[in-house]
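The complex is shown incomplete by one protein chain, all other protein chains being positioned as in the whole.
For clarity, chains are labelled A and B in written order, and residue numbers in each chain start from 1.
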Amino acid sequence: MEAGRAAPATSRITVEINGTMYEREVEARRLLIHLIRDDLDLTGSHVGCDTGNCGACSVIFDGTLVKSCMLLAVQADGASIETVEGLADGELSPLQQAFSDHHALQCGYCTPGMLMSATALLRDNPSPSDEEIAKAIQGNICRCTGYWNIVKAIKVASGQEVGT
Amino acid sequence: MLLRDVGYARPGTTDEALGLLAEHEGARPLAGGQTLINVMKARAAAPDVLVDLNGINELKGIELGSDGTLEIAPMTTTSQLIASQEARARPILAEVCSQIADIQVRNRGTVGGNICSSDPTNHLPPLMVAIGAELTIAGPSGERTVPADAFFLGVYMTAVGPDELLTKITVPPGRSDGFASVAVGRDGTCIVNAAASANAELRVVLGCVSAVPEIVRPESADPDAVRSAVQAAQLEPPSDVHASTEYRHALAEVVAVRAATQATERAGG
Partner (left out) sequence: MSETTVAPEQTEVEEATRETWSGQNVPRKEDKRLVQGEGVFFDDVKRHNMGYVHFVRSPYAHAKIRSVDVSAALDQPGVYGTLTGDEVATLTDPFFQISSPPGAHLKDYCLAVGKVRFVGEPVAAVVAETREGARDASELIEVDYEPLPAINDARRALDDEAPVLHDQAGTNLTWEGVFEWGDLDAAFAGADRVVKISELHFDRFNSTPLECNGSLVEYNRGTGQWTIITNNQFPGFAAIMMGPAMRVGLDKLRFVTQDIGGGFGNKITTHPQLVACCLLARKLNRAVQWTEWRTDFHLSMSHGNERWFLDTEVAVKSDGTLLGFRTTALDDAGAWLRYEPLGGVIWAQVTPGMYRWRNIRLDFRQVVTNKAPVSPNRGYSRMQHLWFTERVIDIVASELELDPVEVRKRNYIKADEMPYETPNGCIYDSGDYAKMLDVALDLIGYDGLESRRAGAEQRGKLLGLGIGSTLDSGTNNFGQSRLINPDLQFSGNNEVATVKLDLFGEIVVTLGTTPQGQSHETTAAQVVADILGCSVDDVNVRAGHDSYWNSHAGFSGTYASQFAVTGLGAVKGATEMLAGQMRKLASVVLACSPEDIELAEGQARIKGNPEAALPFMALGAIINANNAGLPEDLDVTLNCRYVYRPPFEVPDIERKYGNLTLTYAAQVHAALVEIDPETGVYEVVDYAAVDDCGKRINPQVVEGQVMGATAQALGAATHETFPYDEDGNLLTPNFYDYHVPHALDMPPLKTGYIESASPFTSLGTKGMGEGGGAGIHAVCAALQDALRPRGRPIVHDSFNPYERVWEMLREPDASRARVSVESR
């Protein structure tokens, strides 16, 4: 759109998600999570709250971890996004496998967001301590596991030793 | 959860942004969105146009002057500040920013946004006042600089007018600072917080206890002196689901002492 002018209520955006380009017409008010889930049928990312506290919608946006319910879809124009659907490559990634091995998920609703937060962490800090892991997933609420197994799974995925 | 209809613009320069704010009466700047999007989800506010500042490069970055003064552009995210080598000139900045919410919020939330939203429970307003920051504002009538202790005017209100933008935060050098808080859970919403600086005369600034950060100037960092100073301020903290007025009163004294102690210990060491 023209710089310096307010856009009309809908606009055309182009966004890359997990390597695929999408082009859609969206209202400015549409949240990014709804673009991802409702318009693009990438339903792996979830909604668990309405105040940006739960992190179930977490995605990696231009290389940084964000809550996609706290961005507008129009803000993703030209962006490159990674969601949970992009983590496995024919086979589960080591992180996904570690989550399963260590029972780091029960209902699975928070899991996609957790995996994205963990992915972002391990890129930035390949050998995090337990405290650093907990801090990295502080923005992801889980009601099922109590987080202990999630921290353990992330630590295992990083290749570090864990207590039995 | 679902926003009202809104217009959207993504200017590339500060001047373009100012032009848009002037052109549309109900326009509001969109910084990190970590407050504004929530407000819009709740439909507590419904701007007509969002002026997205995220594409304005001149509003990003941190520069360190030769005298140790930091110039922080307001669209610097809290994560960027934490990672910044330059920002180490004033270590309290990164220390406090690390306590804000979670990494997702810090990755989008901006230094300027945390300051300009002037939510009494925010971390940066009392900190800016304590360290004597100066805020530069640009608008139709030009540019002006306001000291932090005159910047916060009320709940959600600052010296930045509807047609204006914060363009720079200037922080003098210093290491004798402290910060203490009681929050709802680790890195949670503050119930009471206090920032202190002993670089010059000791000043302790309390947050969460009134509409704007409250400055107290204790005679010394001695706990009794700090407590007296807080009592003399005759605070009337709000009561809400997290704390009563009375509890906030009591906590204010405690965090003021802790922040002051931390600041003077760093001055001494």
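Criterion: a contact is a pair of C-beta atoms (placed from the backbone, for glycine too) under 8 Å apart; a residue touches a chain by one contact, two chains touch by 3 or more.
Treat the numbers as computed from the prediction; the structure is a model and nothing was measured.
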{"item": "Omitted chain's touching partners, listed by label", "value": "A, B"}
{"item": "Residue among B:18, B:53, B:115 or B:251 touching the omitted chain", "value": "B:251"}
{"item": "Touch with the omitted chain, as defined above, among A:78, A:108, A:126 or A:159", "value": "A:108"}
{"item": "Sole contact to the chain not displayed, among A:20, A:51 or A:125", "value": "A:51"}
{"item": "Footprint left on chain A by the chain that the document does not show", "value": "27, 29-30, 34, 37-38, 41-51, 53-54, 56, 83-85, 87-88, 92, 96, 99-101, 103, 105-112, 115, 130-131, 133-135, 137-152, 163-164"}
{"item": "Residue numbers in chain B that touch the chain omitted from display", "value": "1-5, 38, 42, 102, 182, 184-189, 191, 240-244, 247, 250-251, 254"}
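Please note the rule applied: only the chains that are shown with their structure count from here on.
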{"item": "Mean-CA-position distance for chain B and chain A (Å)", "value": "28"}
{"item": "Sites on chain A touched by chain B in the complex", "value": "1, 3-9, 11, 27-31, 47, 50-52, 55, 58, 64-67, 69-72, 74-75, 117, 120, 135-136, 138-140"}
{"item": "For the chain B and chain A complex, residues of the former touching the latter", "value": "1-13, 16, 19-20, 23-24, 27, 33-34, 37-38, 40-42, 49-50, 52, 54, 79, 101-105, 107-108, 186-187"}
